[in-house]
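All protein chains but one are shown at their positions in the complex.
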Amino acid sequence: MVTRVPHHSTRPRRRLRLLLASGVAALALTAGSVVPGNLLAPAPSEARADDGKTTLTVAVAQSVDSLSPFLAQRLLSTSVLRLMYDFLTNYDPKDNKAIPGLATAWEPSADKLTWTYTIRSDSKWSDGQQATAEDAAWTFNKMMTDEAAATSNGSFVGNFEKVTAPSKDKLVITLKEPQATMAALDVPIVPKHLWEKVGDFSKFNNDKEFPIVGNGPFIVTDYKVDSYVKLKANKDFWRGSPKFDELVFRYYKDQDAAVAALRKGEVSFVAGSPSLTPAQSASLENAPDIKVNDAPGRRFFALAVNPGARTKDGQKFGDGHPALLDQKVRHALFMAVDRKTIIDKVFQGHAVEGEGYIPPRFGDYFWKPSADQKLAYDPARAGSLLDEAGYKKNGAGKRVGKDGKPLDFRILCHATDPNDKAIGKYLQEWWGEQGIGLKVDCLDNVSDPWYAGEYDLAFDGWSVNPDPDFVLSIHTCDALPAKAKETASTDNFICDKQYDELYKKQLAEYDPAKRADLVKQLESRLYDTGYMNVMAYPNAVEAYRTDHIESITTMPSAAGNIYGQDGYWSWWSAVPAAGASSSGSSDSGGSSTGVLIGVGIAVVVLAGGGLLFAMRRRSTAEDRE
Amino acid sequence: MSSESTPALLKGAAGVESTESGGPAPAGPSARSPRSRSTAAYARYAAGKLAGAAVSLFAVLVTSFFLFRLIPGDPVKQMTGGRQVSTEQIAAMRREFGLDLPLWEQFTQYCGKALTGDFGTSYQFRAPVVDKIAEALPATLLLTGTAFVIYTLLGIWLGARSAWRNGSAGDRANTAFALTLYSVPSFWLGLLLIITLSVGIGPIPGLFPTGGMESGDTEGFDRVLDIAHHMVLPVVTLVAVEYARTLLVMRSSLLDEMGSDYLTTARAKGLRDDLVRRKHAVPNAMLPTVTLLFVNLGTTVAGAILVETVFSWPGLGGLFYQALSVPDLPLVQALFFVFAAAVILMNTLADVIYPLLDPRVGR
Partner (left out) sequence: MTTSMQKPEPLEPDARKPSGQPEKVVPVQSPRALTRARRRQAVARFWRQYRTHRAGLVGLAVLAVIALLALTAPLLVGADSQSVTSAPGGPMEAPSGEFPLGTDQFGRSLLALMLWGTRVSLTVGLLAAFLSVAIGTLIGITAGHFKGWYATVVMRITDWFLVMPTLVLAIALATVLSRSVWTTILAIGVTTWPTTARLVRAQTLSVESRPYIERSRALGGGHRHIMSRHVLPNVMPLVLAQTTLVISTAILTEATLAFLGLSDPTIVSWGGLLQDAREAGAVSSGNWWYLAPPGLAIAVVALAFTLCGRAIESVLNPKLGVSR
């Protein structure tokens, strides 16, 4: 790191002094506004360091939208809700398998339509009442009957016929149709005795009374919009109390500010959502007491093709390029994409080359194409495929169709995603060499053209859950919109008979191994269509201070991420570092040292400014005589 | 925030000039009105200004509705994007937000409610927009208010000094320095300040927090300190890019004033130089500056958007930017209205107050 800031040193000294004077005056006045308080302040850090509370501060790049489990949409909010309320089941950090949560056991009936959950007896709400099956039944019923309560998790209860609690420890869910995902109901269960008093669920944000009554590993004690959410350890949590006394999620609009805060020890952890950039992680790797966790991600990053948008009953709309209806063209396009370069240059190694639809992190469902099935990078083969498809190069090196029209595509890109923009530049050049034009359309909000089917290609990516059902369901014919341009759950209008049959089979298959096999067949089919071409699985790059956090569980525990897990493992398991009893206060200690230094500088500046001012005043007075 | 100051160096002049349009010639040395103006005339003038402001406010209300409806993208889809949602959920949300109604119906509802001070419910926060704004407003007012006071005092002080010694090396350096800072993009200056004073480069330690308004672990007086500590860099940034405007207007109006006969007379009478300046020239030269101050006060609120973004300041600017990306229509509309209303109100206030302040316009 170079330390010199460029400045003009060539000016005559006198003028420099004048310049300085006005600059100093600006600073001095500003500092002056801060100083009076500072001078009177006792060093605030000592008092607080004594209580020995350990605090884990997490810097997040998102603010909370709502603390109501029925309304919350954002990842941060759902992560916090995970900590506040226990779910029926949880996922094993080792292998993502479902393990007990609020429910200790669950089993389907013979006809696959009734699931019975046994609710544990040692889970208490933080106001002392016991958490029972009654609470769970009420939560699900509320979502099934009140539209406003279905806002965030309604999809989980779409297939529910009836939910009852015959006893305190038995929850019975009756389904309309068999559903294999019943051990993956990621729905926070709320205390009935408090929530039944809520009037309008569409307006209730659960952020007026603190602490918020919950039964998860942490209890929310304070929340300030756009600033922080503060939680304290639930000492009575049935799985055991968390090791840190306090957990704070602090919001930084700017990832850079968060990284800088980590460097300075103002926070203990920087969430990898969005992932730290290669430059950030490179610079943090060299920093003392900081560990960068470069974890295999749960996302795939794909090149989606518009296969001709249509409604459920086959009415076509949108303006997807007709050339893309030809599988050869789709394959050729993908074969001209050098995925290795994308990993090396754009992600700078912080990603894994894409293969099947589901990332390797989910070992049970991970599939990769066989050698002869694989659409490897091969520009020459891509060229001949395009020739075969009837798009030959003309004299100017442009590919033209039989109608003489040049082959030009558009790609939809998310303006807020640097990777989209970067890869867009590469695609322009790679496909340019093939004689194909590409226009990169970067939008803040891609949903309009997306749902109107007004695009040719698009950058696409989804976070995959331990149960892959959702990301698979978005490519079925069922997900197509009922009316043209209407929002629907479909991702990019794929509708393939063979895929749909496999999808139905896997959803009704309750045997995990057999289901996994069906899922892999699905992925294989999807790969061959060339509609969803996975380029990479980006890593989740996050970082934390080893002098604050001794150890923390990743998920999967072998090599996995920390922020945004399917479970509360990371924060529940985090162990404060030896010196961290002051970690919470060490950062405030740090900031108070900062204050003191700041005061010092301000005083010096002020005094210097005043002196200069006085001197100049005198000298000008003399001038005037 | 230089881009905000569009009409830039001239906005001050325009502000002064704006009083020249309509009304019984309220302002300016070239006031055409008879020296003794009745209170009734002033009342009529003020009423006219207030009525104009009301019309402008309504126009802003209308614009805010239609302008943002043009933003491509379905807010519901954007909000639920990447999550597991069913078509029914989406339809229910659209119903809830009133997005399924015809546009004109949405518009009349919006206007009707806005007139009673109800700007609807934020899509993403599920809270009344008015509450969200009330939550963020203090942060913005604190930041911009502090910056405003500092750059105003600094601008007036340096501007007066500069004009008094017009053409001297000090004047030149002063103006050059102000103009240079004025040309600097505020967000860039903010980022550089973060790199040097917050992250710390080499021997420079990170003295100030990187962003936010407070650490959240302090109470009482410590909290005041903590907030002050967080405010230093954003305030310095705002002051640095903003004070030039005040300085230049102050400087040129004082220069205008210095050509006046009464000053020459005062000096000829043997009054001390800085006494003449303090007692006579500066107070008179303050008039156009005062107008500028109001204009500044109005624009600084919106102008803080960039600085708030760079320093993660939890104010209106950050809220606007967050709301725009959804787009969270009720919130965006209301914020736009607030930003514009601030300017309108301040300008109106300046127009109304100016004739009262100007000693040359007899009352």
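The first chain written gets the first letter, and so on, giving A and B; residue counts start at 1 in each chain.
Please note the rule applied: a contact is a pair of C-beta atoms (placed from the backbone, for glycine too) under 8 Å apart; a residue touches a chain by one contact, two chains touch by 3 or more.
Given the structure is predicted, the values throughout are model-derived calculations rather than measurements.
Within the set A:E353, A:D378 or A:D444, the residue that contacts the chain not displayed is A:D444. Of the listed positions B:A46, B:V276 or B:I305, the one in contact with the omitted chain in the full complex is B:I305.
Touch with the chain omitted from the figure is made, among A:K203, A:K393, A:K421 or A:K505, by A:K421.
Taking the complete complex into account, residues 1-2, 5-6, 254-260, 263, 276-280, 282-283, 341, 345, 348, 413, 415-416, 418, 421-422, 424-426, 428-430, 440-444 of subunit A touch the chain not shown.
Those residues of subunit B that touch the chain absent from the view are 1-11, 13-14, 17-18, 20-21, 30, 52, 55-56, 59-60, 67-68, 70-72, 163, 166-167, 171-172, 175-176, 179-180, 182-185, 187-189, 191-192, 194-196, 199, 201, 251-252, 255-256, 259, 298-299, 301-303, 305-306, 309, 320-321, 324, 327, 336, 339-340, 342-344, 347.
FYI, only the chains that are shown with their structure count from here on.
Put simply, subunit A touches subunit B in their complex at residues 1-3, 5, 14-15, 18-19, 21-23, 25-27, 29-31, 33-34, 37-38, 41, 44, 48, 55, 63, 65-66, 68, 71, 73, 147-148, 150-152, 154-156, 158, 202-203, 205, 222, 224-228, 230, 248, 250-254, 256-258, 260-261, 263-264, 266, 416, 443-449, 451, 462-463, 465, 470, 481-482, 487-489, 584-585, 587-588, 591, 594-595, 597-598, 601, 616, 620, 624.
Residue ranges of subunit B in contact with subunit A, taken from their complex: 71-74, 76-90, 92-93, 95-96, 121, 124-127, 132, 135-136, 146, 149-150, 153-154, 157-158, 165, 169-170, 173-174, 176-178, 191, 194, 196, 198-218, 221-222, 224-226, 228-229, 231-232, 235-236, 239-240, 243, 273, 309-312, 314, 318-319, 322, 324-327.
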